[in-house]
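One protein chain is absent from this view; the other protein chains keep their places.
A and B are the chain letters, set down in written order, and residue numbers restart from 1 in every chain.
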Amino acid sequence: MGIHVEGVTKRFGSFTALNEVSLDVQQGSLTALLGPSGSGKSTLLRVIAGLERPDAGRVTISGEDATGVAPRKRGVGFVFQHYAAFKHMTVRGNIAFGLKIRKRPRAEVRARVDELLALVQLQPFADRYPSQLSGGQRQRMALARALAVEPKVLLLDEPFGALDTRVRGELREWLHRLHDEVRVTTVFVTHDQEEAMALADQIAVLHDGRIEQVGSPRDLYDQPQTPFVMSFVGAAAQLGERWVRQHDLDLRLEPTAGALEARVERIARLGFEARVELQLAGSGTVWAQMTCAELNRLELERGDTVWVLADRARVFAESS
Amino acid sequence: MRRLTLRTVALGYLALILLGPLSVVFWRAFEKGFGPAWNAVTTPEAMHAFQLTLVIAAIAVPANTIFGVLCALLIVRHPFPGKGLLNALVDLPLALSPVVVGFALFLLYGRTGWFGSWLSGHGIQVLFALPSMILATAFVSIPFVVREVVPVLREIGTDQEQAAETLGASQWQTFRRVTFPAIRWEVAYGVVLTTARSLGGYGAVSVVSGRLAGQTETATLYVSDRYENFDIVGAYAASVVLALMAIVVLLTMNLLRPKEGVH
Partner (left out) sequence: MPRLARPLTLLAAAFLVALPTLAASAAGKSANLTLVAYSTPKASYDQIIPAFEATPEGSGVTFGTSYGASGTQAAAVIAGLKADVVNLSLQPDMTNLVNAGIVSGSWSSKRQSRYHGMVTNSIVVFVVRSGNPKKIRGWNDLLKPGVDVITPNPFTSGGARWNVMAAYGAWRKAGLTHKQAVANLTKLFRHVSVQDTSARNALQTFLSGKGDVLLSYENEAYAAKKLGQPIEYHSPARTILIENPVAVTKTTANPVQAAAFVSYLFTPAAQKLFANNGYRPVVKSVFKQYTSVFPTRNLTIFNITDRLLGGWKKAQPQFFDPKTGIMAKIEAQVGGVTG
């Protein structure tokens, strides 16, 4: 069941944000919409939520056609990038909002809110106002608020985008555990491939209003279908027609068949890993990724000549 | 030193423009003691004028509050062709002379006016009666709520409203529980300004009221009537009552306002 998006097109004036996009999200899965800004990922999420009305196409949620249905009747929980906290309500009031709208009995609301406060670890802050919380706490509150109404699907728009790196990591972990616990179909938008890889069962990569590829993190990394996916999901270098991941570049000290001659321009040791910048004999530069141990074994120095072997490079069809 | 000069200039200006005339009003009202002033504002005509002023405000202010908020929502939240025009139109009463407003009502609702002949044919008296005075007052005080609310609506954005919507709230529930609490102080301030303008309105009302003593004479018209008839104590005593009304409205506002920085 889950979510089924079919042929959705959305234009803003002359700008086409989504161009005949189709996507299936499995019940209970954790799916990432990954892409650079302007790729249409947030628009797709908002179309699923009903906050944007598509110009063409259909959205089905849990088997029901939701295309013309108002957001409030779709049974979706939505978490905004900047939290969209109700500033004049306490944490408790924020979380209880959807339940109060549904006119649930007072005791039930209270019990459910307490449960959610525990789930998002905000019990001590129940009577505070959003302005008295940190960014991470606000985002957890927003999540609890969305979960309170037991949505069929949970939609998160750049949920960690406004947080600093350390809090991001913690929240990411926490969201993962939370999803394991509540098992609600979840779709989140991110421009951070690492975040998508770390969290999602399934990733949809968007580019210029189209979906380039949908697959598991491993599929996308190992079997990218387009140069865009290859370079956006993990880094990649281009050698003529061929695309290769930097850690797949094999450096030899002797001339080797099929290898390109190059000169070492710069060496950067980053602790465990090291990067070697190379000036190719033909033209252009690439960098090779390796462990520091391997670098030590090669005993490379700036100015050395090496031969670069790219056996695991990929060639993509022209059309993409 | 510079601070001192700034303070002197600012306070001096206020004293000259605001405090001076106001204290003269109070002084002249009570020049002959409290008794004559009290008698002057408790005559049936004076009482009626104050009541009429309050009734006009009691109708014009809520109407302008409701429609002012609706206009602000329309301007900020619902783009439509002619939005710029509406935006400009709302400010018109600030630029237009109230007397012109009065004459416009004259032309519309006069005996030979567009609506006037039909209305009077059906026994409805608009001009020189309460309806036209409410219309004139509502007209001149319409910008205040709109102008207070529009910027804050823009500032809070649509995120909270959309969040409420995804949580199941209808448009009305969203407005009542999310939008309105976010704009309530601006609405309240707009109401205060609207009320102040309604209480103090003169030009437009003077044109459409017919100035029937004890019938269509508002407090400001009463003040000018007393003054024109050499009843100095009456004029200033009624002015004092008007000033006190305004002060009460403003104080209420300040008492209602939350202490800054609570949340």
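Heads up, the rule we're going with is that contacts are C-beta pairs under 8 Å (C-beta built on N, C-alpha and C of every residue); 3 or more make two chains touch, one makes a residue touch a chain.
None of the values given here were measured: they were computed from a predicted structure.
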_Could you tell me which displayed chains border the chain that was left out of the figure?_
B
_If the hidden chain were put back, which residues of chain B would touch it?_
48, 51-52, 54-55, 57-59, 61-62, 106, 109-113, 116, 120, 125, 127-128, 130, 180-181, 184, 187-188, 191, 195, 210-216, 225, 227-230, 252, 256
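Here is the rule we use: only the chains that are shown with their structure count from here on.
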*So what's the Cα centroid distance for chain A and chain B, whole Å?*
53
_Touching residues (chain side chain A, partner chain B) in the complex_ = 49-51, 70-74, 76-78, 80, 82, 84-89, 97-98, 101-102, 129, 131-132, 142, 145-146, 148-149
_Under the definition above, what is the set of chain B residues touching chain A in their complex?_
159-160, 162-170, 173, 177-178, 181-182, 263
